[in-house]
Every structure is written in C-alpha cells, then in structure tokens.
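With one protein chain withheld, the remaining protein chains of the complex are depicted in position.
Let's look at chain A:
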Amino acid sequence: MIPANFNYHKATTLKEAIALSQELGEEAKYMSGGHSLLPMMKLRFATPEHIIDISKINGLSYIKEEGDLLKIGALTTQSELEHNDLLKKSYPIFGDAVWLTADPSVRNFGTIGGNIAHGDAANDQPALMLALRATIIAEGVDGKKSISIDDFFHGFYMTALEFGDILTEIQIPKTKKNSGGAYHKVERKVGDYATAGVAVHVELDDDGICQEIGIGLTNVSAVPMRLERGEEILRGKKITDDLIEQLGVIASEDCEPESDLRGSEAYKRSIVNTITKRMLNKALERARK
C-alpha cells in the first residue's frame, strides 16, 4: 500500500499546470482530489512518474447560474455540491448523488471535475452529467474547448480529454420550471460503488408533456451510458404508467452489466429496471412541484 516513487509538482495556475504537463511529458498525471488516483498508485496499478497537483489552482471552485447555464468549477468538491444552497433548491439530483458517493472524508477532497475526468463508469457524476445534458469545458495547449457530454466518454478510463487538457468547468442548462431530476444507486454497503445507478432529469410543459428528458446509468456498462432509446419513447409524450413500465424494460434491455461480486447480470438488469422507474417517478414528482 505504498506507491512507487514519483515526483510531485504543484501548480497554482492553469497555465502553469498545462506548461508543466508539456515539460514533463506523458508520464505526468494531473491530480485534483486524488481519491481515485492515489488508491490506484498505492496498489501500484498506476505508476506515474510525475504528479501535477492542480487542487490549489485558484478560481476553479464555484457553483453559479449565468444566463441560461448552471456553471460548476471543476475543483468544486463533492461536499461543496452537497451543501450548496442553489443546488439544494433547484438541482436536488446533486444531493441525491453526493450523499451516496463514498464517505464524508472522501467527499471533502474529491472534486466533480476529477469524478468526471477519471472516465470511470462506476463513478456517480458521469450519469448525472448525461442526464443533465452537460457540456464539459476543458483547457489545454491549444486553448479552451467545449465538449458535449455525449462525446466525452470514450472507454474504460478514457475520455475526450487529450494530453495536457484540464477539465475546468461543467455547464448545465439552467433548470426550468416544471423540471426535476433524481438519482439513486443500489450499493452493497455505505460508500460502495454502485451495483447499478440511474440518473433521470425531466422537463415538462404546462400540460405535463415531456419536453426534454435525460437518463444516465452508472456502472452497468464499460462506459458511462445514456439511455437514448428510453429517452425517445418519452420525449413529446404525456408520461403514463404504461410508458414508465416500458421505460423500465428498455433500461434493463439496453444496459450492459456483467456478473461480478455485485451480483448476476440478470439481477443488475432487474435493478436497473426498478430504479429507472423509481427515479423517473421521483423526477416527475419534483418537476410537478
């Protein structure tokens, strides 16, 4: 449980961090909260030569609404998400998720940017980002770029971020009236990664017709998964019990879980079915408030 030797570099500005990465080369790794990276290093699954600590870069920790967008700085910690008044009031899906992520001491260090940039389908934030139709803002050698969440996750621990890129901000369409989101995951014990998790965000019009919907799944596929076929059957429709049932079946069919210590494939598909329906109902309840 002791990592291999590495060199530690602390960056205080984005520019400095990006320059360091260019100088140190591909054996350098950015670290924000470190709560995914450090355990991998301690188990020697990861042995980076250089760590560039970006956790102290100023100005990357904020939660604010600007124009049509909710903007969250990448270095915002999970516990800041948990205790933020704006999120509590208008985006309760964050509270649902963060409350179920790891434990308070990890949440004090772990950042939203790190949780997404790690590219792990077992993390909770990716499903939220898919459901909330987020845009990822990153900065690299060639300046700023903006990446749709649909194009962000490429594979196991692989994302659209290129070498030297730092995820700086998450942009989410501002919540409208008659909209609501919810997240739940089944875990084996407190602090566990999800056996399966589902994030749903729904937007209704005044007649209760579904205008927009996003559904993201946690840890039931190699890459964080958007449930597109499920979204399609609801978009533009009045959401009936029958449609909710259909959605559950689609979710259980389209997810790609594997049997492991968390349960059989069939069990996980069934769990996805159940929580997808429950989260849609919870999201609808919040939207109708």
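Quick notes
Heads up, the rule we're going with is that a residue touches a chain if its C-beta (ideal position, glycine included) is under 8 Å from a C-beta of that chain, and two chains touch if they have at least 3 such contacts; residues count from 1.
Just so we're on the same page, contacts and distances are computed from a predicted model.
Remark: of the listed names "Carbon-monoxide dehydrogenase large subunit", "sn-glycerol-3-phosphate transport system permease protein UgpE", "Acetyl-CoA C-acetyltransferase" or "Phosphocarrier protein HPr", the one matching the undisplayed chain in UniProt is "Carbon-monoxide dehydrogenase large subunit". Checked against the full complex, the candidates A:15, A:188, A:238 or A:288 give a single residue touching the omitted chain, namely A:188. Residue in contact with the omitted chain (choice from A:7, A:22, A:105 or A:264): A:264.
Among A:4, A:86, A:141 or A:158, only A:4 touches the chain that is left out of the view. Seen across the whole complex, the unshown chain contacts chain A at 1-2, 4-5, 43-44, 186, 188-193, 195, 261-264, 266-267, 270-271, 274.
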